[in-house]
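A protein chain is absent from this complex, but the other protein chains hold their places.
And then chain A:
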Amino acid sequence: MKLQLTETAHRLIQEHATEIYPDECCGFLYGNETDVRLVQEAVPVTNSKDGDKRRRFEISPVDYMRAEKYALENNTNLLGVYHSHPDHPARPSEHDLNQAVPYFSYIIVSVRQGQVADLTSWQLNEAGQFEQESILQNENHIQNT
């Protein structure tokens, strides 16, 4: 499983994560898939979780329906979601796994003290466990820090 982010999408995720810190940010990933899953666009969405947004995120069903509609109308594919882990590693938690769905890429951004520290991507395998996706560097050498 390989994933590539356009520089614009990568930058947007990082900026969103630091802007929302210390809360968790979230958003949708759109793009195309051939041998490599190419994320061409990242779109922020409201973290609708009631309660502690520093530890949890949730995307409302209405926002989800809008995302599917957006993909259809713009002839693109909904490839997954991104969210941040404030002051925690960019690795999926038990909560992330419990609610994960097949096919989607789950990009996780670790933000430490307001700065992006790491960015990883994960996808469920056939056994229902997360496997890390390789993030290909683009020509401009994506910086993770």
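Everything below uses one rule, namely that contacts are C-beta pairs under 8 Å (C-beta built on N, C-alpha and C of every residue); 3 or more make two chains touch, one makes a residue touch a chain; residues count from 1.
In the analysis below, contacts and distances are computed from a predicted model.
A.B. asks: One chain isn't displayed here; going by UniProt, is it "MoaD/ThiS family protein", "CRISPR-associated exonuclease Cas4", "Putative dihydroorotase" or "Carbohydrate ABC transporter permease"?
C.D. replies: So the chain that does not appear here would be "MoaD/ThiS family protein", according to UniProt.
A.B. asks: Which of these, A:V36, A:A71 or A:A117, touches the one chain of the complex that we don't see?
C.D. replies: A:A71
A.B. asks: Of A:E15, A:D96 or A:D118, which residue touches the hidden chain?
C.D. replies: Touching the chain that is not displayed is residue A:D96.
A.B. asks: I need the residue numbers on chain A that touch the omitted chain, in ascending order.
C.D. replies: 24, 26, 49, 55-59, 61-62, 64-65, 68, 71-72, 77-79, 81, 83, 85-86, 88, 92-96, 98-104, 106
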